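Heads up, the thing below is written out as structure tokens.
A single protein chain has been removed from this complex, and every other one stays in its place.
Every chain is named by a letter (A and B) in the order it is written, and numbering of its residues begins at 1.
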Amino acid sequence: MNRKALILLLVILGFLFTLTPLLAQDPDAEPPGDEQGVEASGSEGEADSGNEADEGGALDETESAPVDEIAPVFDPSDVHIPENIILEDLPMDKGNAVALSWDLAPFDFVVEKEGVKNGEILHHYIFLINGSDIIEYSNVAKAVKLMSDSPQFWGFDDNLASRKWLLFEGFEVNEEVTLQIGVVQPELEEAFGAARDNLAAINKLNAENVNKHQNLALEKMRRKRPTKISELEAEIAGLEESIASLGYTPEEAETEWNDIKSKLFYFPQVHKTVTKTGWFNPVKTNNLIFGFLFGAVILWFISRARKDPNLFIRRISGLEAVDEAIGRATEMGKPILYLTGMTTLADLATLAAINILGEVAKKVAEYESGMIVPCRDPVVMTVNQETVKEAYTEAGRPDHYNEDSVFFLTEDQFSYTASVSGIMLRDKPAAIFFMGYYYAESLLLAETGSMTGAIQIAGTDSLAQLPFFITACDYTLIGEELYAASAYLSREPLLLGSLKGQDVGKLFLMAVILFGTLIVSLGTWFNVDGFDFIQHYLTAL
Amino acid sequence: MNIEWGVIIAGFLTLMMFSFIFKDNPFFKFGEHLYLGIAVGYYVNIQWFNYMRPNLIEKLFPVLGPPNEATLATPDTLSFPDPNYYVLIPALLGIFIILRIIPKFAWLSRVSFAVYIGGYAGINFPMVINGVILPQLVAATAALVFVDAVNKLAFLDGINTLLMMIGTFCVLVYFFFSIEHKGAAGFLSKIGIYVLMITFGAAFGYTVMARMSLLIGRAQFLLFEWLKAFGLNLGA
Partner (left out) sequence: MATFFRKQLPILLAFVFGMTMLIRYYVPHPISEQIYNEFIKWVIIIAGFAAILGILSLLHYHWNKIKRRQPGYGFSFVTYIAFFTMLVVGLISGSISETGSPLEAGTGFHWMYINLMVPMQSTMFAILGFFVASAAFRAFRARNPEATLLLIAAILVMLGRVPLGEAIWGSFPTISDWILNVLNMSGQRGILLGVGLSQIAMALRILFGIERTYMGGGD
């Protein structure tokens, strides 16, 4: 069978596959992705206009029905204020936020604009912060959540499902925050909007103007280009003209805004709290416990391995092939190509790849074959150089180490891919190692490599790329095997001990899953509340 | 007529790089080497203008950087922040790495590596627990519900939950390194491999479409935009 013909056939098939949705389907028919997650309860859904279609509908309604027919006069007793309003410091944060919470009610703050729905008059709420700042939400419904939806702040409690909350940010630590809830009276709505927009408009223009002035001053100080200076001067003149054409000064806009603020209707209760922070986030206790547990187990097994260094490790076929690959390279007089992945040293997979590089380099030095290590990150390159050099020294061949064998190409993902592919096609390495973390380019690299007929050994923990390595490489280290590889190759007792500790960790995780499922299931089977505590502990303690 | 040189060049470069599919050839070699040079030149500029200048040079010599925000009252006066000499510490660590080229001082780079790698190890430790282990455990401890009066499919849901648990366990057994894969462990790990292969197959099938659409996107550029630059309008 002609391979190229088959590939062509597959490409055509692929085109057909991909094009069919365009032909057969309305492109807008995609269901909305995460819209549903926003609404927490039925009652909220009623008052809320989650998607655009709804909003449009609501708008039409208000427009078709004249406002004064339904809401002629503002009457405070019409306003729904929810019960049990609490303003408190947002717990577990860095001390810059407060939370306002209240009892779930059919009609509450979840109203964007004064309007009519289901025959009820809903009001345009505002929040007055520290007596001066007015906070409005462009879509309150999206900002409001049930407290039970945010266990990272509130933990788990049955009452939380019946409380909603809003977040207010931007405070200092230990700042006293006051909050007053108010309503924009329907008759003031227009003036309120105008005052707000006027102030915003002049502030924006002024900021732009100041910015241009600064640029002009900088230009005069630094580069002194006459064309640029006159350009900036013209821009400033234009801005000043538009500021003048507004017909009011910033002070006037400010006064107008303060004036309208003082006319709004406020509820008498002033909510107060002080922002706080802390030195330990109790919600992360579960994390700390797991960390301690795993840490203790792994360190214990490492220390045991010091005393009893003869630990068993199962066969990893991909690593058995390392000797074969290097041996073949020596026979053919061709180099081996080793990649340490696409990520920086911030990624532990890269370090795992460098560990294996050390072991492979030792063998390469012993066999006296050549090595090519192109790198994508300059820091990784320097560490690779250090590692390979040390490996040659340990193998007793420091003189064979060639500094040029480890080099940097570029950090651009696909330029790197193209260049490495070029190296594969021209230098024809006998063995290729892909270790570490990879992105989409994995397929390009592995396919090109396999066309050259090299022995290919891959190892990655990148879930999305594993399939491509598996199909195109001779051996693939899957996920954890990548991390186990350096222990396997070096037979270093401490690393083997750590592996043993990891196995115990896996056993522990299996036990958590097994008993966790059992407990949660028991709760469901016998309809008993509180058996889901295990999931709570795993989410936020 | 206004000739769009940019689009014309882009089209030729596209064809050059595409020629790689058939075999290694001088056009691809040219494209590859050009791309490498351009990409590294790009990288140096980004490193300098976006990272080194604002984070190092302008911290030491604020007068080169952006001035303090001006006020409405005095928009024409320029003032600059105070210099921040703490950045000399990481700069020193950077210089240590460069000193690798002098064998006598090569060991200094280890100090920089230690800071870099050690710091990230500390960042990763809790993040892995938070981002991988705990969420996976929460998802894995779902209730096994077989009977549900309302939802008749509940039985199948229960089976699926059970299947997922067994699948995960078998995969974990496959990853046991300190026991030999013989007997029961051998059997389970064999199932684990099968589960893994299905996982990879699914990921493969899932990605194929996305890759194809990339190809279509590039073909569209050649057919519609590039040819248009030569006066050939195929529509779209």
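Going forward, a contact is a pair of C-beta atoms (placed from the backbone, for glycine too) under 8 Å apart; a residue touches a chain by one contact, two chains touch by 3 or more.
Not measured: the values here are computed from a predicted model.
Visitor: By the document's own contact criterion, which visible chains does the hidden chain reach in the full complex?
Guide: Taken over the complete structure, the missing chain's partners among displayed chains are A, B.
Visitor: Quick one: say which of A:P250, A:G327, A:P378 or A:G523 touches the chain that got left out.
Guide: Here the residue in touch with the unshown chain is A:P378.
Visitor: Kindly state which of the options A:V79, A:L239 or A:I298 is in contact with the chain not pictured.
Guide: Of all options in A:V79, A:L239 or A:I298, contact with the hidden chain holds for A:I298.
Visitor: I'm checking contacts with the chain that's been left out. Which of B:W107, B:F187 or B:F230 qualifies?
Guide: B:W107
Visitor: Can you list where subunit B touches the absent chain?
Guide: 5-7, 9-11, 13-14, 17-18, 20-21, 29-53, 55-56, 66, 87, 89-91, 93-95, 97-98, 100-101, 107, 110-130, 132-133, 136, 139-140, 160, 163-172, 174-175, 192-209, 211-212, 214-219, 221
Visitor: May I ask you to list the residues on subunit A that touch the chain which is not drawn?
Guide: Contact residues on subunit A toward the absent chain are 3, 6-7, 10-11, 14, 16-18, 20-21, 24-25, 92-96, 173, 215, 223, 277-281, 284, 287-288, 291, 294-295, 298-299, 302, 344-346, 348, 351-352, 354-355, 358, 375, 377-379, 381-383, 386-387, 389-391, 393-394, 404, 406-410, 412-415, 417-418, 426, 440-441, 443-444, 447, 450, 461, 463, 466-468, 470-472, 478-480, 482-484, 486, 494-495, 498-499, 501-502, 505-506, 509.
Methods note: only the chains that are shown with their structure count from here on.
Visitor: Quick one: subunit A and subunit B, Cα centre-to-centre, how many Å?
Guide: 12
Visitor: Which residues of subunit B touch subunit A once you look at their complex with the stated criterion?
Guide: Contacts found on subunit B: 17, 20, 24, 28-29, 31-32, 35-36, 38-40, 42-43, 67, 70-72, 75-78, 97, 100, 106, 109-110, 113, 116-117, 120-121, 123-126, 129-130, 133-134, 137-138, 140-145, 161, 165, 168-169, 172, 175-181, 196-197, 200-201, 203-204, 207-209, 211-213, 215-216.
Visitor: If we count contacts the way the header does, which residues on subunit A are in touch with subunit B in the complex?
Guide: Residues 11, 14-15, 17-19, 206, 209-211, 213-214, 216-218, 221, 250, 284, 286-287, 290-291, 294, 311-314, 316, 345-346, 348, 351, 379, 382-383, 385-386, 409-412, 414-416, 418-419, 421-422, 425-426, 440, 443, 463-464, 466-468, 470-471, 478-481, 484, 488, 499-500, 502-503, 506, 509-510, 512-514, 516-517, 520-521, 523-524, 534-535, 538-539 of subunit A touch subunit B in their complex.
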